[in-house]
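Structure incoming, see below.
Heads up, one of the protein chains got dropped from this complex, but the rest are sitting where they should.
To keep things simple, chains are lettered A and B as they appear, and every chain counts its residues starting from 1.
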Amino acid sequence: MSMNREILLRVENLTQMYGDRIGCKDVNFDLWPGEVLGIVGESGSGKSTLLNCISAQLQPTSGSVSYNTRADGLKDIYHMIEPERRLLMRTDWAFVHQNPRDGLRMNVSAGANVGERLMAVGDRHYGNIRNTAEDWLSRVEIQDNRLDDLPSTFSGGMQQRLQIARNLVTGPRLVFMDEPTGGLDVSVQAKLLDLLRSLVRNLGLSVIIVTHDLAVARLLSHRLMVMQRGHVVESGLTDQVLDDPQHPYTQLLVSSILQT
Amino acid sequence: MYVAVKGGERAIENAHKLLAEYRRGDQNVPELDIRQIEEQMSLAVSRVMTEGSLYDKELAALAIKQARGDLIEAIFLMRAYRTTLPRFGYSAPIETSKMQISRRISATYKDLPGGQVLGPTFDYTHRLLDFTLAANGESEITTDEADTRLDQNMPRVLDDLLRHEGLIQPEERPENEELETVGDLTREPLEYPANRDIRLQNLARGDEGFILSLGYSTQRGYARNHAFVGEIRYGEVAVELIPEELGFAIDIGDIEITECENVNQFKGSKSAPPQFTRGYGLTFGQNERKVIAMALVDRALRDKELGEEIIAPAQDEEFVLSHSDNIEATGFVEHIKLPHYVDFQSELELVRKMRRETTEKQAAQQAAE
Partner (left out) sequence: MTEQQTADSYNFAYLDEQTKRMIRRALLKAVAIPGYQVPFAGREMPMPYGWGTGGVQVTAAVIGPEDTLKVIDQGSDDTTNAVSIRNFFAKTAGVPTTDKTAEATLIQTRHRIPEKDLREDQILVYQVPIPEPLRFLEPRETETRKMHALEEYGLMHVKLYEDIARHGHIATTYAYPVLVNDRYVMDPSPIPKFDNPKMNDMAALQLFGAGREKRIYALPPYTKVKSLDFEDHPFVIQKWDDICGMCGADNTFLDEVILDDVGSRMFVCSDSDHCNERQAAGHRGPQNGDASYTPEAAE
């Protein structure tokens, strides 16, 4: 088990029930550093429930989620004390929401949005915070003269890029993404996907991305998990799953994409 | 030459004298008697007792007189007096099912055991000003005695009638009810999340207008909960106390109360099956508007435990409970008339500074162009 030291995240027998309805059931997987895992399935398949359980936002009914912390190695996130878990969530982890409004503070400037995580971990030099924010805006292709503007004056694609900058500024190791391109026009989507792909590659990020869009999954992820009615019905390397689907549900998903 | 403002003390004293004069009004008009207020302004007395959290008609009447008819001011006087009173103990729960009923109606059944008892209500009056009252020309009032006596144990619509079918949400009794102390907002600070006992106490003390508007908002779609009045009863109940040295209950007197239980349609949720659910309201004296509205709001505040989506103000516990108290509200709203010139001075300096900076910036820009 010496390999354990390198695993970034381990999910074991994860189950979430809503009364007698299944949210997700008996999910197991390991995530490795630098790996991008796609979770696909149609709406209601349990992929968002799973993402919320893994990202410490929804305590699962049973099972465990362990994260390889810098100090203590693999540790169940739901056994951590709350300050430790919250610190993790604002330093090592990041969460990109489908709707940028859920991930941004709409009533403060773009600069403050990017700077918040820096200030939350104790940065108290205005000039440095501002420079870092400016740098990150340029990395997500937002002009630096928009630094003091409110996100509400941004287009949807810009808002999503701002959300990404706000998340990545503290140098997280693990990023959760929930349909990050979901609300955008097709042309804007393509640009954002490009940006995401280069950021993920250049920064060596580990990512768990939930999407119903197989094209997005194919472009970004190394590995795929297909979910149906709360169960993982198939998983494997992305190309393998998409080019040679084994499970009838995956076959259906893939063929419906090909037809459109 | 500048002279600092002095003499606040004398100004206050004179203001108080003038207030007394205004309260009395034209001294050729006979002075109001406390008993007159108690007897002829009984609904004002009800409200002051309820929101003042003190059952004493005479004191409430005095407060109304002293407050020049400003009911919130009167409630304030009651509260400030109440807080100085020693606490002898807590009464046993009142038995509203054993009420000496003056009025009892249900909207959910046309006819029901015990019957519909209209009692004293404005409901079917035509709202026409009665000028015989203006002329003090009222003739002697007589009411006819009923042919039959009211049922002494009038069944409760929700508990005795609806419950047979198991259709109504059961009111959970704690396992060791006698060991569970009921919260007391006047002795413990309000902390969130609050339990239902605290919520109900807060709503009962809450401002009638605020509760009314919130209740109304639920009916207009802001957390609609499809309510019917299951039962309203108004009348007298006995208050019993169990002195430690005796160990059994003794009757220490009767109080008038109004009670409302609403029945709400509920389609079921993740955590609860489809059923009828409840909202509850209670006040001292007679006040149906308040109890119905209170029951609507109580039900809306239970949405969290029923697993419903929280989307509207009436469902938001912190919003409702933090803003319902009219004594807190009127104090904070009105306090901005107190001197704030230190704060205002600081703001003055800031606004001047920012205007100066803006002007300078514009000038610099123009020069550059």
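As a working rule, a contact is a pair of C-beta atoms (placed from the backbone, for glycine too) under 8 Å apart; a residue touches a chain by one contact, two chains touch by 3 or more.
This structure is a prediction, so every number in the text was calculated from the model and none was measured.
Within the whole complex, touches from the chain that is not shown fall on A, B.
Within the complete assembly, B:His340 is the residue of B:Arg24, B:Arg68 or B:His340 that touches the hidden chain. Contact between chain A and the absent chain runs through residues 82-83, 86, 90, 105, 108-109, 111-112, 115-117, 119-121, 124-127, 129-130, 147-148. Contact between chain B and the absent chain runs through residues 1-9, 11-12, 76, 79-80, 82-84, 86, 186-193, 318, 322, 327-328, 330-336, 338-343, 345-350, 354, 357.
Note that in this section only the chains that are shown with their structure count from here on.
Computed from the mean C-alpha positions, the centre of chain A lies at a distance of 48 Å from the centre of chain B.
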